[in-house]
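Heads up, one of the protein chains got dropped from this complex, but the rest are sitting where they should.
Let's turn to chain A:
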Amino acid sequence: MQWLNLLNANFRKEYIEMKRYLPNTLALLLTFYIIFLAAFFGIMFVGDPASFEANVQYSIVSVAFWSLTLMTMNFIGFSVVTEAMRGTLEQLYMSPMGVWKIMLTRIVGQFSLQLVMMVILLFAAMLTSGQWLSLNPMTTIPILTLTMISIVGVSFMIAGLAIIVKQIQAFLQIFQFVLMALVFIPLSVAPFLAFAPFVKGVDMVRMVMMENLTLSAIPLADFGFLLINSMIYFILGLFVFHRCEKLAMKKGLLGQY
């Protein structure tokens, strides 16, 4: 019950703040849409006309996922930095629930809101390009949920770093291009990327949406791999976060910015 109350409070806070910072949210959505347009027109004018449809579909899914992973993965790190700047980080650390739980519930809330944004972006991109993908929610949602676990893990690692050094904005700016590469490079070109967080999941969702696959059509081994990959990154993320928390408490860094 306490978990539910925590989730409710943090989901509500994220929703209220998203509404109050609506221009920011819309600007972000517009940015991703412009990036998609750039990719779309690039394919239209420079790409191979024979594979035009496949390329456009690939870029639609990739841009949508890039926006989702970028916003979700950086979320806890940004959240920690913002709390430290506002001076509320120490107050969060006064919660007997633990900050990792607060952040986890916040990211669940944020992910749900970002998912809505991703769907809007997907539809806008499909409408612009005239290329309609199969959203297939019964298949994509379970894969997305599993993929999300590894994204949260990396997000906790970034947050741990943010607790110690605070000024991580420059790092996050570079990181968005690393994420872009991870999302856009197909696994067929670089199979080793399957060991990176979320890449396998994104590849699976892309396949489902482009080839209109059902859940049963995906090999069980792929699900197993995705689950293990996600769990490893999640546990690693929490471990890094806790170590960083301890260090921050030892050095008195929680209240500093």
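Here is the rule we use: a contact is a pair of C-beta atoms (placed from the backbone, for glycine too) under 8 Å apart; a residue touches a chain by one contact, two chains touch by 3 or more; residues count from 1.
By definition in this document, contacts and distances are computed from a predicted model.
Selecting from "Hydrogenase 4 subunit B", "AtpZ/AtpI family protein", "ABC transporter ATP-binding protein" or "Phenylacetic acid degradation protein PaaD", the unshown chain of this assembly corresponds to "ABC transporter ATP-binding protein" (UniProt protein name). Interface note: of A:Ile102, A:Ala196 or A:Leu226, the residue touching the hidden chain in the full complex is A:Ile102.
Across A:Thr88, A:Thr145, A:Gln169 or A:Asn212, the residue that sits in touch with the chain not pictured is A:Thr88.
Taking the complete complex into account, residues 1-6, 8-10, 12-13, 16-17, 20-21, 86-88, 90-98, 102, 246, 249-252, 254-255 of chain A touch the chain not shown.
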